[in-house]
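Note that one protein chain is taken out, while the other chains of the complex remain in position.
In order of appearance the chains are A and B, and numbering begins at 1 in each one.
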Amino acid sequence: MMESNENILEVENLKINFKTYAGTVKAIRDVSFNLKKGETLAIVGESGSGKTVTTRSIMGLLANNAVVEGGTVMFHDQDVLKMTEKQLQDLRGAKIAQIFQDPMTSLDPTMRIGRQIAEPLMVHKGMSKAKAMAQALDMMKLVGITNAENRINDYPHQFSGGMRQRIVIAIALINYPEILIADEPTTALDVTIQAQILDLMRELQNKISTSIIFITHDLGVVAGMADRVAVMYAGKIVEYGTVDEIFYNPKHPYTWGLLSSMPTLETNGDELPSIPGTPPDLLDPPTGDAFAPRNSYALKIDTEKEPPFFKVSDTHYAATWLLHPDAPKVTPPVQIVARQKQFAEMQKKLAAEKLSHPVEEEEERQ
Amino acid sequence: MAKYLAKRIFYLLLTLFIVITVTFFMMKLLPGTPLTNQAKLSPQEQHLILKQYGLTKPVWQQYLLYVVGIFHGNFGTSFQFSDQPVSYLISSRIGPSLLLGAQAMIIGVLPGILFGALGAINKNTWIDSGTTIISILGISIPSFVLAVLLQYYVGLKLGWFPIADWGGFSYTVLPTLALAASPFADTARFIRTEMVDVLNSDYIELATAKGMSKWGVIYHHALRNSLIPVVTIIGPLAVNIMTGSMVIENIFSVPGIGEQFVKSILTNDYPTIMAVTIVYSVMLMVVLLLTDIVYGIIDPRIRLTGNSN
Partner (left out) sequence: MADQIKLPADSFEPVDKSAHLDSEKIAAPNLTFLQDAWRRLRKNKSAVIAMTILILFFLAAFGSAIISPHNPNAVNPQFANLPPKWPGVDINGLNGTLNQAGSRVNAYAQAHAGSHVYWLGTDYLGRDLLSRILYGTRISLTVAVIATAVDLLFGVTFGLFSGWQGGRIDNFMQRLIEIIMSIPQLVVVVLLILVLKPGMMSITIAIAFSSWTTMARLIRAQTLELKEQEYVLAARTLGESSVKIAFKHLLPNLSSIIIIQTMFTIPSAIFFEAFLSYIGIGISSPQASLGTLLNDGQKNFQFLPYQMWYPAIVLSVIMIAFNVFADGLRDAFDPQTKE
C-alpha cells in the first residue's frame, strides 16, 4: 500500500459536547489522532463511543446542539472547525467525502441514480450535465455496477442493498477525494455482500490513492482493511497502533475484551467471552478510567485518576495504568496471550527475513 | 396499469352501488312523503300524487326503478319543487359548486405548501412559530365563523366584495376565501411534518456531504420528496371543501349543490338528498382514484404497471 509520512489530517485535543435536556453530554473527551496520505485508519468502538461524532466534525456536519469545546481538526494547513459554511461546502464531496452506514436510506428515492452520482461534479466543477453524466457512467463501471449504461436512469429502489452501497461509494469517489470517511459502510449488509464491498474499497483505494478513515464496531473487518487502528471508548481513544500491534500485542484491557469477544476460526468451546456491563453515561463521566467499572483488571488508581498514554512502541500507545512501571504484572485472557505469542514469533521471523507483509498472512488465515 | 385500473373501477362501481342501496333504504325508513309539504288533500288527490312519484308500488319495485333510473340519469322528481326533476336541479347547480371548490383548492394548497416548507426549513425559529400559529388558527376556526366574519367585515364594512348572491368573479372571492382556510391549514401542517422528516433523512445528509449549499439541497432533494405525498391528502381536502361548501354556499347564497343539500334536509326532500349524496360520493371516489393514479405516476417508488423488478 502506498503510504507516506505526510499527515493530511491532524486532530488535536478535540472536545465536543452535546447540549441535551438532561445536561451536557461530553461525547468527545480529548481525542487526538492523525491520518497519513494513502493509509487506512480504522476507528473501532462500541456504539456511543464517539466514532461517528469525530468523523462528523471532520466534515463540518455536526448537529445543531453540538458545541466544540476545544481542539483543532487540521486538514492540510486549515482548521476545519474554523471554516465558513462556504469553505466547508467546497471541502465536502470534493476533498473529503463520506460513505454512510445504511445504503437503503442514503440515496434520494425520487432522483435517478446517474444524476445523484453526477451531482458532486456539477456542484464542485461546474460541469455540464451531459459531461457529468458521462463521468458518472465511468464511475458506475468502476464500482462494479453491471449493465451500467442501462441502469444509469434507474431509481434507487430498483437496486439491491449491495448495489446501492456501490452507488454511494461512486458518489463519494467521483471527485477523487483526498480523504474518504467510511462510517460502518458494511454494517447494514449481508455478510457475503460485506466482503464484496470491502474488496471494492481496497481495490479503489489503490486506484485513486485516497486516505480512508474506516469507522466500525466490528474488529473482524478491520484486520483486512486497516493499516492502523484506534480503539475508542466513552469518547476517548484508549489505544492506538498498527493493525498488527493492536491485533497481536494489545495492551488495554478494553482491547483485550474486544478481541476476545470476536469469534475466529480457532474459537472452540461453547462460550464466546463478552465484556460485562454497559458504557458509562457521558452526561457525567466517572472520575478516573471510564472503563474501570467493567474492567476485571481495574486498579485502585483507575477509579481516581485518568490514565495517560503509555508508549509501547513508536507507533503504539495505550492509556491504561497497567503499563505503569509500578503496576502489578497481570496475565491477559488466554486468547490474548496466544496472540502475543504469535506476535513475538512474527517479529522474530520478520527480523530474520525482512520481507513478506504480515497483513497478508492475516488475510489468508481469515 | 390496465389491470389495476380495471380493479379500481370495479371497486368504485361496487361502492357506488352500495351507496345507492343504503341511501335508498335509509330514506325509506323515514316518515314523510311529498304530501308533508302540501295542504290538506282528499284521499283521491293524495293517491294521485303518490302515484305520480311512484310511491304506490312495493318497495323492491321502487328500488329497481330507482337504480335503473339512475343509470339513465334520472334521479326522480323533487318533493319540494314538484315540477322539477332532481337531475335538473343538480346539473344546474353543480357549476358554481365545482368552481368554488376548485378555486378554494388552489388558493388553499399552493400557499399552504409555501407556508409549510418555510416552517420546516426554519424549524424552531420565529418563522416556524408564525406559520404554525396561522395554520393552527386555520384548522381551529370553523369555516362558517370565518365566513360570517368575512361577510360582515370585508363585504359589508369595507365593501370590497359582494356579500351574497352569484354573478361574476367578485362574487366568488369571499366564499372561496372562507372555503380555502381549512385546506390551506391542512396542507401547511402536512408539508411541515413531511419536510421536517425529509430534512432529517439520510439522503439529505448525503446531499450535504456532497458539498451542496443549503438551498441547493432543499431545491434539488428536499422539496420534491416532500411535495409528492401532498397528492395523498387531496382526497381528504376535497371532503373538507365539500363539507364546508354546504354551509358557506348557504351563508353567501351561492346557488350550488351544497346549499341545495341543506335546503333539502330542512324540507325533507328525500329524492334530492339521495341524489346529492350519490353525487358527492361519486365526486369523492373519482378524486381518490385520480390522486392514486397521479401518485403512482409521479412517485418512482410506486409502480402501477406491476412489471417492475
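We adopt the following convention: a residue touches a chain if its C-beta (ideal position, glycine included) is under 8 Å from a C-beta of that chain, and two chains touch if they have at least 3 such contacts.
Keep in mind that what you see is a predicted model, and the values were worked out from it rather than measured.
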item: Chains in view touching the one left out; value: A, B
item: Omitted-chain contact residue, chosen from A:Leu62, A:Met127, A:Ala195 or A:Ala327; value: A:Ala327
item: Option touching the unshown chain, where A:Asn13, A:Gln87, A:Ser209 or A:Ser296 are the choices; value: A:Ser296
item: Residue, one of A:Asn13, A:Gln87, A:Ser209 or A:Thr278, that touches the chain absent here; value: A:Thr278
item: From B:Tyr11, B:Trp160 or B:Trp215, residue that would touch the chain that is not displayed; value: B:Tyr11
item: Absent chain, residues of chain B that touch it; value: 11, 14-15, 18-19, 23, 26, 29-30, 136-137, 139-142, 144-145, 148-149, 152, 156, 193, 196-197, 200, 239, 242-243, 246-247, 250, 261-262, 265-266, 273, 276-277, 280-281, 284-285, 288
item: Hidden partner interface residues of chain A, rising order; value: 21-22, 63-65, 276-278, 280-281, 283-284, 292-294, 296-305, 307-311, 321, 324-328
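As a working rule, only the chains that are shown with their structure count from here on.
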item: Intercentroid distance (Cα basis), chain B paired with chain A, Å; value: 55
item: Chain A residues within the chain B interface of the complex; value: 59, 61, 85, 89-94, 97-98, 100, 102, 105-111, 119-120, 123-124, 155, 157-158, 168, 171
item: Residue numbers on chain B that touch chain A, as the complex places them; value: 201-203, 205-214, 216, 220-221, 224-225, 228, 299-301, 308-309
